[in-house]
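First up is the structure itself, then whatever we jot down about it.
All protein chains but one are shown in place.
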Amino acid sequence: MSEEALRAIALQVRNWGRWGPDDELGTLNYRDGGDAPRTPAEVRAMEGYGGSDDWIVMPLQCVTQWDSLAHIFYEGKMYNGYDAALVTSSGAAKNSIDKTKSRLAGRGVLLDVARQKGVKALEPGYAITVADLEATAAAQRVEVLPGDILLVRTGHMSRYLDRNDWRHYDLDPFPGVSVHTAPWLHARQIAAIASDNYAVEVRPSEIAGFRNPFHVVAIPNMGLTLGEIFFLEELAADCAADGRYAFLLVAPPLPVTRGVGTPINPYALK
Amino acid sequence: MSEEALRAIALQVRNWGRWGPDDELGTLNYRDGGDAPRTPAEVRAMEGYGGSDDWIVMPLQCVTQWDSLAHIFYEGKMYNGYDAALVTSSGAAKNSIDKTKSRLAGRGVLLDVARQKGVKALEPGYAITVADLEATAAAQRVEVLPGDILLVRTGHMSRYLDRNDWRHYDLDPFPGVSVHTAPWLHARQIAAIASDNYAVEVRPSEIAGFRNPFHVVAIPNMGLTLGEIFFLEELAADCAADGRYAFLLVAPPLPVTRGVGTPINPYALK
Amino acid sequence: MSEEALRAIALQVRNWGRWGPDDELGTLNYRDGGDAPRTPAEVRAMEGYGGSDDWIVMPLQCVTQWDSLAHIFYEGKMYNGYDAALVTSSGAAKNSIDKTKSRLAGRGVLLDVARQKGVKALEPGYAITVADLEATAAAQRVEVLPGDILLVRTGHMSRYLDRNDWRHYDLDPFPGVSVHTAPWLHARQIAAIASDNYAVEVRPSEIAGFRNPFHVVAIPNMGLTLGEIFFLEELAADCAADGRYAFLLVAPPLPVTRGVGTPINPYALK
Partner (left out) sequence: MSEEALRAIALQVRNWGRWGPDDELGTLNYRDGGDAPRTPAEVRAMEGYGGSDDWIVMPLQCVTQWDSLAHIFYEGKMYNGYDAALVTSSGAAKNSIDKTKSRLAGRGVLLDVARQKGVKALEPGYAITVADLEATAAAQRVEVLPGDILLVRTGHMSRYLDRNDWRHYDLDPFPGVSVHTAPWLHARQIAAIASDNYAVEVRPSEIAGFRNPFHVVAIPNMGLTLGEIFFLEELAADCAADGRYAFLLVAPPLPVTRGVGTPINPYALK
């Protein structure tokens, strides 16, 4: 594997702070260069040794991430019929993210819907249909196979990257998959689906009264792992250049005991 | 790649709390099953929808992790001669972990020194020598090549896993590489070295007055990436079973802006 | 009021870290002197201005503190019969500490039981009786009146202060009030009770099977506010010196919305 063939698909962790008011949230150092020995006497006492360490304080769902199956409930139930009350302040007693700790590697397929439609980015609010997914796969000459991890590119993230301002990325309307793709995804037995928007699915919702209908269908009902806020621009360029839209995708979750989600840095390897 | 061929090499993130007094430190939920709609009226109002989210508060160096080159200073300098004062409360202005975000995949080689010496675990305080590394590679019929990520197994972690009690894992003496292996590692141009102890190197230190001499040689002077607290038991059993000690190692750092270290979940793929 | 007449009754907030493994836990700076302008050009650009700010990450119950009435449940209920399930990851929907935000000032009375018994500190495990409380009040010539905030000194904290090591302060046996003082306290209509140990009540528990029987009686049943980890050494010396054991006690809670407890710095003013 050459270095060029590896693509990291993650946003910087501190980026999430950029869509809030406080750029400094995220990491906090508790030992830094200011704590290092500085006077000759200190340097001697420490034999010249110094170091730094830091903490992180972050929502586990605030950057490139996997949702666990404990993330969404429907009528008080999680996937596999577990009671939502099993997720408490102690975390998720069932369906937590650490259960997937050695599972998130496999064949990845990029479906670059924006490129297939000849646009830089789909319009906010555009719901990607089964026909879109099939047309994209056909145009790319790639087949979606059982066990695949599907990456759906809307191009939407490029809007925020281009203006270098992430405010409202989480609240603005965005393009994404239609809830009506769920049966198609289920029939193909994909292992996971991820996108470059905030929620995989389109916003606003296609169904009045339901804020995130695809989440409800996919997570507590289908048991499908969702990946959000994936940075797909470099990978898309790479796939367009060599015409190969399938690769080894390695996206290990942090095995956070009883965690509901996990930040990740997925790698696509060709 | 079959599922069996993938080995995750990470400790659970909450484990780190287990060597402190408070098992609950680590993640904190801010929305859980108790916040879900429960009465029929609430369920109707929310269309049945509920969810959970959590935060993490953790030292970035407390579990299976990579050290960045901003982690250790010597005489007020970081690697490449940068001033230690460039690491402030804002994080590391140079040598931060996010600089490695697309670099940590490559050929991995396990050197199972404990197995080569016929013990379950090397004695605490035992300093692994160049002769040990070479004898292990020879016995395993594996060659260390330029660019490799080296995983050195001492077996020490099994002591804590067996008794299911991590207290003092960070403070107890442990086996680890001798500072005198540094020239050998440098000559072989390895990309990174990781181990199943707390600091890669042996403790207590071989050199009076220096707490972590290998850290000082490796990080600010050689610019070598160190990986600590790697869980190598399953991987070692797998390698012993099939006789193959080289594999694809994928260990993506979280791209924490200006971060000093990163928790990881490395995968070994055969 | 002279300066000498004011007594602060709080432990340092970072002290709590001292009974865990990590002295650095507690506050985290995100802007410090290392981030200040340093070169002449930087100083000019900022007009010489610089500053620092910090965060705190702490259990709200880890230092000198008030428990809210949402802190303890009995058979699934909080005080006033509210369901324990009303305390979720969102905090306490009932009985939270902010409800007391303008209430915690009034007549304070110190009952220095250790001094009355002629010891530096009561023995760990000693259960303070009603007779002890009455004998102390009589010896001190102070009357306990309705609405008083009662401060009960065991002297136990001096053990940790003297050795300057707080480890196990939370886990060791300690002297404290007997569960059988509850009716006496109730009859006197005290507003709150606080002590210099970890839990007001004695440990080990006087009643087999109940870890904290006084907590169960006092908080969900009586609705009594408990104050823990109060530093009473200076106040006790002051009261012994002037013979006045009643004073104005001002101990404002932080009005943490839906909070379960609050760190405080109580003042006794004479």
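To keep things simple, chains are lettered A, B and C as they appear, and every chain counts its residues starting from 1.
In the analysis below, contacts are C-beta pairs under 8 Å (C-beta built on N, C-alpha and C of every residue); 3 or more make two chains touch, one makes a residue touch a chain.
Note that the structure is predicted; figures quoted are calculated from it, not measured.
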Visible contact partners (per top-of-document touch definition) of the missing chain: A, B, C
Listed residues C:G34, C:G108, C:P175 or C:G227, member touching the removed chain: C:G34
Selected from C:Y198, C:Y245 or C:Y267 as touching the chain missing from the view: C:Y267
Contacting the left-out chain in the complete assembly, out of C:V119, C:A137, C:L161 or C:V250: C:V250
Positions on subunit C where the hidden chain makes contact: 1, 3, 6-8, 10-15, 24, 26-30, 32-34, 36-38, 43, 47-61, 70-76, 83-92, 98, 101-103, 105-106, 209-212, 215-216, 248, 250, 252-261, 263-267, 269
Footprint left on subunit A by the chain that the document does not show: 19-22, 29-32, 34-35, 52, 57, 85, 87-90
For subunit B, residues in touch with the removed chain: 24, 28-34, 55, 57, 88-89
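Keep in mind that, in the parts below, only the chains that are shown with their structure count from here on.
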Greatest separation from subunit C - chain, by CA centre: A
Inter-chain centre distance, subunit B versus subunit C - centres from mean C-alpha coordinates, in Å: 40
Chain centre separation (subunit A, subunit B; CA means) in Å: 23
Per-residue multi-chain contacts in subunit C, two or more chains: 29-32, 34, 57, 88-89
